[in-house]
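One protein chain is absent from this view; the other protein chains keep their places.
This part shows chain A:
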Amino acid sequence: MAGTIAIKNGYVYDPLNDINGEMMDIFIKDGKVVTELSGADMKDVKEIDAKGKTVMPGGVDSHSHVAGAKVNGGRMMRPEDHYKFYQKKTPITHSGCGYTVPSVYLGGYEYSKMGYTTVFEAAVPPMEARHTHEEMRSTPMLDMGGYLVLGNNWFLMRYLKEGDIDKAAAYIAWMMKTHKTYGIKCVNPAGVENWGWGENIGALDQANIHFETTPEDMIKGLTELNEKLGIPMPVHLHANNLGHPGCWEITRDSLKIPKNVKAKPNMDVEWAETKKNAKRHESVYLTHCQFNAFGGTSWRDFESGVKGITDYVNSNDHVVFDSGCVPFGDATVMTGDGPAIHDLYVLTGHKWSNTDVECECGSGVLPFLYLKGNPVHSVQWAMGLESLLYVKDAWKTIMTTDSPNGGPFIKYPQVIAWLMSNKARQDTFAECHKWAQDRTGLGAETREMDLFEIATITRANPARTIGMSYRKGTLGIGADGDVAIYDIDPKSLEVNDYESIIRAFENAAYTIKAGEVVSQMGEIVAIPEKNTFYSDIATDEDAEKSMLADVKKWFKYYTLGFDRYPTPEKYLANPTPIQVKAEK
């Protein structure tokens, strides 16, 4: 029976239900978690003996660059990334290649092998939404969605400047529907617009050219609008000044702006049973903390500024962040932050690309190699881990590498090993530049995360943060039957033997999606159906009408016709709109 399965005797980690390594059975029927299976169901059900193994909800990546124009730009400019890392086709899988920027097929398979079942694309420029959806549609194994880049959008900057909140709200609602996207991404607010004039923005109260909007206006405006509209996830913020020594301060100050914005996600969905409150209460979701937490004043006195941010996060409850860890080795830096990429080009002299996405945002791509011998890179390695270890409450953090910016997602098992094993960290300290020891506090940090915390930062919390925990990131009754089973026996786990942790997380013993085994010990065994989520926000019709009149008038500044702008549903695999009820 498809989508029906019994997972017996595993050690289960379901943080949203406070289940911490209890030995229990998980039953899935027709793709959903159920209390039990009837005698008739049990007769021909597939049964997995998970005795001595770790059972978690399927992995959820809430921030990864996996589809769209800049990812493809990375693929095109990096043939050298592809020729040594490839996989042959099998009777059910496509061939594929690419280490940091894999082909869509390979990307899907690699995620699935690690036990991931849900991945959200971190940045969708509105004009590139069609391209992004085409790639997401072709990415197998994963349920997906994408965040719409709105932090430098001409219409929004204008509406916020004029204080026309109703039109701004109508615009965001219309854009989400038009481009079939899920939440708001805000990249270098007000700064990327300046990059069109060769400038950037250095302070939260600095107004940008022509629009005279400040980063503060954008962060405040967008976070308020986000809650007015009831969007499932908080505003996803990539702060200003990213990648510059000393940027941690502007990041912390940015996080202060939405402190009093009350989270009001309001989706019309059925919630899986969870003991913990599965709804988010945060008004801002900071991305790749590490890149936003540089200390010092120059590359000479560069140091970690992570503590400044984690102190703030520890004492405030409206912030959640993902880490953006740096696991060393090859990476491809890609972001909507055009000026940040230019700075990296000047620093490295490497090949790069930069794009002005007309009227909307920007983007840049640059290949990067993180070396253990490099002082700055070594500090960045330590900083990513600091960010996760310094925050006491794992429900405020999410583990990512900002793939492929800090490193490709296939390095997640390595990052998990560093978080779980102090010995793994100390062994790496011995191999990397002494700045990692001298200019960060990681060397003195002895915390070792347990499997419950790892399950929190790799599935439960990413799902909860982006408002997907009604069906993802938990094994509560009614949740999607997405499960990862790892060959780790918690009773005999020895964290000093961190290589075994890496091996276990690299290839899940079983990855189960909607009750079907899709990958087994590194081999893809079935190609499941996939869903694409987007926010369908109800809005005020009058505001939408007058807003659309503005948009049509300004569309003369676009190089494409208004009718060609939207992404029709046919570009999505199983389009799954989430009804969002905006405040009246």
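Criterion: contacts are C-beta pairs under 8 Å (C-beta built on N, C-alpha and C of every residue); 3 or more make two chains touch, one makes a residue touch a chain; residues count from 1.
In the analysis below, contacts and distances are computed from a predicted model.
UniProt records the chain missing from this view under the protein name "formylmethanofuran dehydrogenase", selected from "YeaH/YhbH family protein", "ABC transporter permease", "formylmethanofuran dehydrogenase" or "Phenylalanine--tRNA ligase beta subunit". From the options A:91, A:349 or A:373, the residue with contact to the chain not on display is A:349. Of the listed residues A:14, A:81 or A:386, the one in contact with the hidden chain in the full complex is A:81. Against the chain not displayed here, chain A makes contact via residues 77-81, 83, 345-351.
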